[in-house]
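What you see is the complex with one protein chain gone and the rest in place.
Here is chain A:
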């Protein structure tokens, strides 16, 4: 029997396969296909303060091995979420990770404060890809400063026993620096990655396919990008739990993320194609680990960093090196944290 249990800070999960924010509906839609208790955790759609209708249609375009979506963060708002969605989720015996978003620090903090009051909320994920009105609508997670501010604000209002996960998008010049800033600001873990910006043009109408013009790319198309992000951030922050997200469709995909340093994976776009994917991926991951005689998932986390490189004699496999300075910062940070 392979031990699939994993930890995100203080939160222990029965298995490492979660749903990704915004891709599992309210939970009820997926529950028609399987018992949600078979997930490691259920991540909600990003909750904001007020109801939001989101973007006009078309909101989605099919692209090679992925989809491009421009949703505009639709949702019922925190009141309705707490009244109808969360109580239902609370009955499903699955840890609930509430994703929070806002246009301002205050909005993030207000949503997190209200959500974390419920004992059903096991963790809070901070969607740092939301547009910052004070930064011409560019995302908070674009720069270390604003990202850290949001994380600090959310951490300050969240119960100690509920980990705060900072979720970052890859379209930034220096992801590791932003990740470090989030952890310094109190993030207990990181969710990597959100969608990356893309565009589709309809050759028949000669116009952008999506009503929102550009959109976020997701699905297996972005898996190598996500994997690189997880690998780099784990190298810089080996003690910080990471949820690997981006095109996970099979147990072997999940294993790749675990080997790169993820303690858990979240499944997004794959659910649109295969709503039963969560439990299937968990089962396939268990089989993949046991086929490799790895008895505990925890032993595989970041293993790709620790194994000696394999290759032909005289062939040096390419290494992904952390950006310059990452090591120093980590040392400083760990010094700071010493009692």
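In this text, a contact is a pair of C-beta atoms (placed from the backbone, for glycine too) under 8 Å apart; a residue touches a chain by one contact, two chains touch by 3 or more; residues count from 1.
Quick note on the criterion: contacts and distances are computed from a predicted model.
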**Asked** The complex has one chain missing from view, so what does its UniProt entry call it, picking from "Transport permease protein", "NADPH-Fe(3+) oxidoreductase subunit beta", "Dihydroorotate dehydrogenase electron transfer subunit" or "Putative hemin import ATP-binding protein HrtA"?
**Response** "Dihydroorotate dehydrogenase electron transfer subunit"
**Which residue of A:82, A:164 or A:271 touches the chain not shown here** = A:271
**Request:** Among A:160, A:204, A:293 or A:306, single out the residue that touches the unshown chain.
**Result:** A:204
**Message:** To test your reading of the contact rule: which positions on chain A touch the chain that is missing from view?
**Reply:** 22-25, 29-35, 45, 50-60, 62, 64-67, 69, 71-72, 74-77, 103, 131, 133, 137, 204, 211, 219-220, 269-276, 279-280
